[in-house]
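Okay, here's the structure, questions in a sec.
Some chains omitted; the rest stay in position.
Chains: A, B and C, in written order; residue numbering restarts at 1 for each.
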Amino acid sequence: MAGNSFGKLFKLTTFGESHGVAIGGVIDGCPSGIKLDFEAIQLEMDRRKPGQSDIVTQRKESDKVEFLSGIFEGQTTGTPIGFMIKNTNQKSNDYSHIKDVYRPSHADYTYDQKYGVRDYRGGGRSSARETACRVVAGAIAKQMLKDVKIYAYTSSVGDLFLEKPYQELEFSKIESNTVRCPDETIANQMIERIREIRKQGDTIGGTVTCVIQNLPVGLGEPVFDKLHAELGKAMLSINAVKGFEYGSGFCGAKMKGSDHNDQFNADGTTKTNLSGGIQGGISNGMDIYFRVAFKPVATLIQKQNTLDNKGNIVEMQGKGRHDPCVVPRAIPIVEAMAALVLADYQLLRKQESHN
Amino acid sequence: MAGNSFGKLFKLTTFGESHGVAIGGVIDGCPSGIKLDFEAIQLEMDRRKPGQSDIVTQRKESDKVEFLSGIFEGQTTGTPIGFMIKNTNQKSNDYSHIKDVYRPSHADYTYDQKYGVRDYRGGGRSSARETACRVVAGAIAKQMLKDVKIYAYTSSVGDLFLEKPYQELEFSKIESNTVRCPDETIANQMIERIREIRKQGDTIGGTVTCVIQNLPVGLGEPVFDKLHAELGKAMLSINAVKGFEYGSGFCGAKMKGSDHNDQFNADGTTKTNLSGGIQGGISNGMDIYFRVAFKPVATLIQKQNTLDNKGNIVEMQGKGRHDPCVVPRAIPIVEAMAALVLADYQLLRKQESHN
Amino acid sequence: MAGNSFGKLFKLTTFGESHGVAIGGVIDGCPSGIKLDFEAIQLEMDRRKPGQSDIVTQRKESDKVEFLSGIFEGQTTGTPIGFMIKNTNQKSNDYSHIKDVYRPSHADYTYDQKYGVRDYRGGGRSSARETACRVVAGAIAKQMLKDVKIYAYTSSVGDLFLEKPYQELEFSKIESNTVRCPDETIANQMIERIREIRKQGDTIGGTVTCVIQNLPVGLGEPVFDKLHAELGKAMLSINAVKGFEYGSGFCGAKMKGSDHNDQFNADGTTKTNLSGGIQGGISNGMDIYFRVAFKPVATLIQKQNTLDNKGNIVEMQGKGRHDPCVVPRAIPIVEAMAALVLADYQLLRKQESHN
């Protein structure tokens, strides 16, 4: 109920504050018999971790995952997979300056109002560090999903847009640059833009596009738990996300039905795919694609006015090492959350038809 | 698991196909002691029902809700509220022409693939008729929420946009026209546009904006069940929805942090509200606002090619009485789903602090 | 949360008070493609219904189930199965004498304290009439379970015990007498005993034994959701149940390990079965058997002192038509709840191993 679990049959529960002893999680419901590729898991962690390039935060975190249970002789046993990531390089005293103030557009104020107590060290539970646990679980989900391919990439930074449709992109190039945009020209512009923003002590928003291929027909539950509704919830649960659209999205709302309908081919595929691979909440075998909007990071290396817990407006000087743009590091998180949704629905799928 | 329930503490489970005996639902977890205003419930039903104006489907449905349990002497008893709406005016033979074919951009194909069997009468379970049950439950949730105000309205039809921010609108005018747009000039243009589209046998998309006022601070669960993530899922679960954004939304992804951050006033309110009333997944007491994109209805009164269940491409002539634009009738559904989310979080809120 | 649902993947939600418009339920998660035998469903209803013999209540209820959704052309579609049973023959005025009093050992007092309001007509939601909905769902679950056999029978009435182990009984004789005890001699004694008790205006308790055969190995989830823990919860949720034991049960607590351990045969079966077909919460392929204790019905046709809602002790004369012993009518309810547990675990079983 308290919102720290995701999924039903493939269920992740996470715990941990950014400056506590450790963050971690439990994956309950992972089927037995999956031979885990631990390097692939760590690779996903490395894609998310701070300090990987000059356009992300230079904070040092090891992000080394320790598995505590549920794996024996290299394969999953069907029992819960407990894991943790120790908070080794966190200096709590970095945060004394925010102990009594609520940073603008952060969760400090709402946590304090809701719980009457707040772990003020670096965002506590609301820190994006929590997403490291999602990446661990998503990496395992990906291995369970086998042939399903999930590709996320940066599709805009500020007003710099990658206009090409995903069909014209080479996904193999996503990891070839630090901003994770598969078009080299736009990527370089984006990188340059982020560097400028960082110099200003400012931050900037962006969007991530995600494409899912090779998904079988029939995943997703109609009515309330439509596949795109769960994907939307999954994405909106990521820190800093402000919007989600799939298939034709907000553009589709401007269109006429005669232009929007996807005509069938004889094999059940469709000539166009404005539906985004989902009909009635259920995958139809075509590519799924969606777009996620991230706001600019709220932590600025600038002076800002803010509120303290006595009701005074005070000036605060941001410090520390923060991301000028979250989007490059959000790519593996978007993929992880998509993988968690799909793993859950794939397990649900197994028990739907009686024959 | 099978996706026919929504909510945790205030939980709605729905059942029913568009052309079966009845549709209905069970609300489990509604607190005892709410004196129900049955006229207010029926009023919400009437806002959703077909035939209410010339710009919606002329199909006749009574949409009269019958309560079966959970209410005694006019008030809720704390036991489950069972209800049903009989399918009186449904003519099953209307649908013989689609028995063996999969309509483009409908759920016919995916249901058949998923379940191996399909109730082909008018969309069956995937019909938007199911949303009538959501409106019943939402109307009760609204009564539980008391002072919280939820206003949805049509903010675009095709490329006709209501550009004014919600603060400049009079919500009392929403119901003054059939398209439910509170600006009379734009409303008339929208109505005209829908009439044209209907004459062409075509359909058109649109967007709905929803504003929530008087919500207390502290609703929403952090991490996976953020308030906006549940609102997003709720909206994306409505038939024909393709996108959701809240606060600054997709526009926020173009902005810089120094422009996007909401500065505090001394009382905890903020000078701007690009956050959309939510920080870290928790309501902060400011207005919540979000926008929902609806695709054009897939049923056209035109000839279209389609696929039959033998793998042949065949021509199909749409018939029947369908909405040229779903948005006007979607308004009460958007409000109902928002009310269900808020009711659930309001109950959860009661047990979070120990003192 | 509010306790009106049972099961996870095969999920029943019930609604309804004994003297409201109707009782009913929704089964969500029943797989598609099950060709339903409606006569078999009604047969189970008839085994539970009042008035079937002279040793049960002579109240008249039709107990005719109406299916509202989820079934098309005789088979399940994978969508929720809504159903209701109208309360035709209920006379509300029968209950005016209990409007202001709390009957001893009934739920009147606790409902009133919990909810602040009470549907005083005949027990309302706490009435055993609710179990009719369980029988409907259990009958469908039985059809899903195919070869699994579930046999419940009366194993004691008061201090009259059927001492024979279940292996020496012929289950085909259970329905050959009105008390549903497969041993004719004991059955006749039990029937005679119940008749005496009824003449005294009194009631008497009893036990039901249930045997499950042909269950595959591997059902049940370890740790908190052990197969016997769910069976126990299912049985304890039936009105009037005071205890549950399986396998060696309370007798096993007197034994030594060297006597209690079940030695294996080479094929994985065991020579003895004190374990009751379950090891570590998981079925081992042997017969499951358990015993359920029912208290005597609290409604007596005698004068009793009771409490009214003003805090006065007042004399009350029980009237109406009540069961002198619930056990004979509880047999199909025990079977139904067992079927619901097994159906749920059978669906869960499908997604546990990756290979």
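In this section, contacts are C-beta pairs under 8 Å (C-beta built on N, C-alpha and C of every residue); 3 or more make two chains touch, one makes a residue touch a chain.
Quick caveat: nothing in here was measured; it's all calculated off a predicted structure.
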Identical protein chains across the whole complex (3 displayed): 4
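Here, only the chains that are shown with their structure count from here on.
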Most remote chain, CA-based centroid, reference being chain B: C
Chain B and chain C, separation of their C-alpha mean positions in angstrom: 39
Whole-Å separation of chain centres (CA-atom averages), chain A against chain B: 26
Rounded Å distance, chain A centre to chain C centre (Cα mean): 46
Multi-partner residues of chain A (at least 2 other chains): 9, 222, 348, 352-353, 355
Chain A-facing residues of chain B, complex: 1-6, 8-9, 14, 102, 104-107, 109-111, 113-116, 125-126, 130, 156, 158-159, 197, 202-207, 217-218, 221-226, 228-230, 232-234, 236-237, 242-250, 252-268, 270, 274-276, 278-284, 293-300, 302, 304-307, 311-313, 348-349, 352-353, 355
Residues of chain B defined as touching chain C within the complex: 1-2, 4-5, 8-9, 11, 13-17, 20-26, 28-29, 32-33, 66-70, 72, 75-82, 84, 114-119, 124-125
